[in-house]
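Just one protein chain is left out here, and the rest sit where they should.
== subunit A ==
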Amino acid sequence: MTDYPDIHGFFGGSDGYGGRYVAETLMPLIGEIEAAYDSARQDPDFNAELAALQRDYVGRATPLYLAERLSAHAGGAQIYLKREDLNHTGAHKINNALGQALLARRMGRTRLIAETGAGMHGVAVATVAARLGLTCTIYMGAKDIQRQQPNVQRMRLLGAKIVAVESGTATLKDAMNDALRAWVASVEDTFYVIGTVAGPAPYPRMVRDFQSVIGREARAQIIEKTGRLPHSLIACVGGGSNAMGLFHPFLDDPVALIGVEAGGEGVESGRHAASLNGGSPGVLHGNRTYLLQNADGQIQDAHSISAGLDYPGVGPEHAWLHDSGRARYVSITDTEALAAVALCCRLEGILPALESAHALAEATRMAAELPPEAALVVCLSGRGDKDMATIIEHLPAQEADL
């Protein structure tokens, strides 16, 4: 299962998902990126520099932490948290941003551009751009700029230019459209750092590879702690980069893979971001995958309380893992995610990102149905400081007990 994608960037064969559906202007350029990436990943010097920065700058390896009180509360399986929230910049996003930025520099590019929704990927790219001395422009939906001010100010402080995207629905998908548009007009000096396991090939593979450090570490750590493989892996899925990074090193193992989509107000309500549970296959942003779309193939707005999951598509490898049955995809509502935030704060003293809280909610539910000898590994993909305003606004007062 680890052989995909094929040389055309498809997961699950040419009728599968992925590919490189972009305008001709970008085709030669993306081919160059693929060649450069395939050369870099086999270059010991590139890998050594990446590893050194992961260790000394990002703070890897991140701990695999047994959440004892949360596990006891659930009353079943042991819940282990892969602490990506402890990374520099507070989320898993920097694993990928660092890898792509090093590749950009190796290709002689001097400028990074990126899209961002909640701002975590934007902050990660602005951070590595500063570290490597590259200029940086971040495309962010005008609506997201309003609701994520701390991250916007943080990116500016890091030296990035922020472009407010007013086109379309002024959210993450439109930020990605405008970043692609800007890239077409600046192909000579600019590298587009896509933040998730989507986009035209080779991005889904490249981002997965850079994020797979999560799963490699977690696999060694859980075996060291428990002497065997875990029962299940659980991670939230918007585009799905933290989930793909956790899952990939386990694809050939007898381990259940659970992706948790943002159910918003409930998949049946139509107001959600669950592309796999409530969408259908189509082509957007350079790849074939599951999308939220209407009967005419027009892309529909996603909805989630978590801006980082608020995307109407999903990485193509997830689409294939879904169809093949290798992974199972469930959804968790806004309300359930908020409750998981509070629970994790109270029982573990950890403020999880709203995105990660979707995985925690599902893990808590699953754990209750499993015996104590089962181990669940949950990707705690980011910390929730950025979400404080949203949490305070939405969490019922008696629940927050503030």
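Going forward, a contact is a pair of C-beta atoms (placed from the backbone, for glycine too) under 8 Å apart; a residue touches a chain by one contact, two chains touch by 3 or more; residues count from 1.
The definition used in the following text is that contacts and distances are computed from a predicted model.
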Complex member absent from the view - protein name from UniProt, among "ABC transporter permease", "Transketolase family protein", "Tryptophan synthase alpha chain" or "Zn-dependent hydrolase": "Tryptophan synthase alpha chain"
Residue in contact with the excluded chain [from A:M27, A:A52 or A:I392]: A:M27
Residue in contact with the excluded chain [from A:R109, A:H248 or A:H285]: A:H285
Sole residue of A:V184, A:L229 or A:A256 that reaches the chain not shown, by the stated touch rule: A:V184
Where the missing chain touches subunit A, by residue: 8, 19-29, 167-168, 173-174, 177, 180-181, 184-188, 282-286, 291, 293, 295-299
